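Following: one structure in structure tokens, then a few remarks.
Every protein chain except one is present and positioned as in the full complex.
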Amino acid sequence: MWTRLIALVIKELLTSFREPKARMALIVPPLLQLILFAFAATMEVSNVPIGVVNNDWGAASVQLISRFERASAFSEIRRYTGVKEAQAAIDAQEVMAVVHIGDDFSRALAAGASPSIEVLLDGRKSNSAQIVNNYIGLIVNQFSTDRRLGAEITLPSEVIDRSWYNANRDYRAAMAPILIATLPMALVMMIVGMSVAREQELGTFEQLLVSPLQPLEIVIGKAIPGLIIGLAQCAIMTAIIHVGFGIHATGSIVVLFSALTVFMIAITGIALFISSLVSNQQQAMMGIMVTMMPAMLLSGFTSPVQNMPDWLQPLAGINPLTHMLVIVRGVFLRDTPFSLVAEQIWPMAAVAIVTMTAAAWMFRRKVE
Amino acid sequence: MSAYRTRSGSFRRIAALIRKETLQVARDRSSLVVAFVLPALLLFLFGFGISFDASHLKIGLVVEELSPEASDFAATLANSPYFDVERANNRRAFVDKLSAGRLNGIVVVSGDFAERLARGDTAGIQIITDGSDPNTAGLATGYVNGAWQVWQMQRSSGQTATMPGQVTVDSRFWFNPELESRRFLIPGSISLIMMMIGSLLTALVVSREWERGTMEALLATPVGSLELIIGKLVPNFVLGLMAMGVCVVASLFVFGIPLRGSLLALVGFTAVFLAVALALGLLISTVARTQFLASQLAMIVAFLPGVFLSGFLFEVSSMPTILRIVARIIPATYYVRGLNTIFLAGDIASVLVPSAAVLALMSTILFVLTALKTRQRLD
Partner (left out) sequence: MTASLAEIDGLTKRFVASGEPAITELSTAILPGQVTGLVGPDGAGKTTLMRLIAGLLTPSAGHITVCGFDTIADPTAVHDAIGYMPQRFGLYEDLTVLENLTLYADLKGVVGRERAPTFERLLAFTDLARFTDRLAGKLSGGMKQKLGLACAMLKSPRLLLLDEPSVGVDPISRRELWRMVYQLVEDGVGVVWSTAYLDEAENCAEVIVMNEGKVLYSGDPHALTATMAGRVVHVRGAGSGRRDLLASAIHRPDIVDGVMQGEAVRLVIAEGQQAPTAEALAPGGDVTVTPIAPRFEDAFVALLGGQPKRTLTLETNVRGNHEGAPPVEAKALTRRFGDFTAADSISFEIRRGEIFGLLGPNGAGKSTTFKMMCGLLRPTSGAARVDGLDLYSAPAAARARLGYMAQKFSLYGDLSVKQNLQFFAGAYGLSGARKRAAVERVIAAFDLAGHVNDNAGGLPLGFKQRLALAAAVMHEPPVLFLDEPTSGVDPLTRREFWSFINGMVGRGVTVMVTTHFMDEAEYCDRVALISRGKCIAIGAPEALQASIRSDTLPNPTLEDAFVALIEAQEQTQAKAAA
């Protein structure tokens, strides 16, 4: 049995690496995704132009505007003479927000009153608009505080804001570790999901079936290479993130990779299950897409799981990636202790057992 | 006479190709999957699965003092729809939960809260957020700050009218006052769907003809390459518009997205974009003669940039310069911008006309490239 299995595993690894086209498929998409995710997947808002309509003639408004100009989040402050003009600029998406300062702003401030300024935002991009609104709020608050300090007026209390684990709330530091799990997952699903269909199309699958290889051996022989390639890529990603991006894991790498192993087994099981259902590469491709997209999007990868409606939560719960992302974030950034990691491992282990068993069972049926 | 003969022959051949293509789409399950199942899935996922509207931020609240002021503020937080609050009287209880990712942040009302408040001193409250999710952390901080401002305001309104010298900000979000992220995610995902149908499906159907050897038989008939191209474009164009119809109906009635612009603008703008997507698919298929390669290329050229660089999920202005430049040459960027505007804002010419012009230019370039690349021979 071992001889046959080893032969199958070696063959599977060779077919994945020998052909230049296959090698490209292993290298190009993950690399492209790594670049896109690391540099493009940011919710940060910087370099956005905003507009100002200043009807006030006093010094205070000029000071406030100069603070906007110094803020790194805004690339440019465009001045508009009236609200109408500013509205048109928002409509045309020239600016994401317009700050409107009323004509009695300086006078009211001087008089010790609390004037208000109006901020108009483009709700077409509600997330970015909200962030811009927060920035504006912060700048205005700081402005008021500083003025009062200068005027020796007593301070109102301030909320002290601290972020743990990623003090600057840097998006890349938060996004990059996730890639250790997601990119290998996409690759493994592709390789394992397609491999059986490809052998069926080429006719080599029959050749396997007439050999003394048992269905279970074929399942294991297909799963192990997927696991090896997947884990190898996890390791490479970890190294790139560590060396290239300077993001270092705070927790134990051993814990991380034990969790990744369980995760990869679960993913391989899902991919094998898909491949046991399809009869050609095209169907395999569709099956993988239809499975992978929800797995990616319902995992907390792009937006937090807690924001999903309650009836979608169970779906996220059976998704191995959901749990793996919690672990990766935890081990990389939050130094989560093993006892807490373990709580996320067992659901993945359950998925692994179910999908592997189902794949083996389906294979047996397919063979006979 | 001969000119007339050729023209009518040309129409007849195109009609025959269109009929053939339509029958094939209707019978081929994989086309139907790309045209209807994937769109439905994507709409569903983006409509329900993804949301940036943190309405139930999980907050651990540590109140270190038993003063009435402290409990009053704690109650304000607990009653806020933005927070799901857990309480404890020391922060150690929450550290593990924050580390395990089960809390988004911890709010600490310090032991001298009432005293500081009375003194008018700083830092009565501290918020510790989980920086491993910067977006949620930012939102949590913003909301706690907001709650704090409101609470202070309410308190002071009993005493003095307003804090002297405090500038207040009055924000208005146009087009989407409820700040539902779904409202921009749905139009964005429609653009992804149109890109997929246009380029992926077209690339697949052409490469399939190469793979199955039918292209060789077609080329040996009097069909011209322009006729072949039109015969492929028209059915997929119609299919794209049909899928668009389904998407629009779902957006309006399932997801409750408003359509503030006109239907005419929507259809016209979509038609221009579909032309680009189809031309891209045809161009892919002139390079890729197997379905596998075609789908890989379509993913890399159309789908990935559509997700990342079109500005539908992520803010393009914050990206490195190279990616900003790439974003500018991606058709999806212009479609997302236009579609968001038509759905949420209205027929704003200053957005739609330039975007449509860029898309039209792109489709012209792509068609010329395709026509140059398409040869009526096998070598």
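Should a chain be cited, it is by its letter among A and B, assigned in written order, with residues numbered from 1 in that chain.
Methods note: a residue touches a chain if its C-beta (ideal position, glycine included) is under 8 Å from a C-beta of that chain, and two chains touch if they have at least 3 such contacts.
Owing to the predicted nature of the structure, the values given are computational and were not obtained by experimental measurement.
For the chain that does not appear, the touching partners among the shown chains are A, B. Of the candidate positions A:7, A:32, A:277 or A:296, contact with the hidden chain is made by A:7.
The chain omitted from view is touched by exactly one of A:81, A:211 or A:357, namely A:211. Listed here are the chain B residues that touch the chain not shown: 9, 12-13, 15-17, 19-20, 23-24, 27-28, 212-214, 216-224, 376-379.
Contact residues of chain A toward the unshown chain are 3-4, 6-8, 10-11, 14-15, 18-19, 22, 202-204, 206-214, 368.
The definition used in the following text is that only the chains that are shown with their structure count from here on.
For this pair, chain A with chain B, the centres built from the Cα atoms lie 15 Å apart. Those residues of chain B that touch chain A in the complex are listed here as 30, 33-34, 37-38, 41-42, 45-46, 48-58, 96, 98-101, 104, 116-117, 120-139, 141-142, 144-145, 148, 152, 162-177, 179-181, 183-184, 291-292, 295-296, 299-300, 304, 308-309, 311, 313-315, 317-320, 323, 337, 340-341, 344-345, 348, 350-351. Within the complex formed with chain B, the chain A residues making contact are 25, 28-29, 32-33, 36-37, 39-48, 64, 75, 88, 90-93, 109, 112-131, 133-134, 136-137, 140-141, 143-144, 147-148, 151, 153-171, 174, 281-283, 285-286, 289-290, 293-294, 297-298, 302-304, 306-309, 312, 326, 329-330, 332-337, 340, 343.
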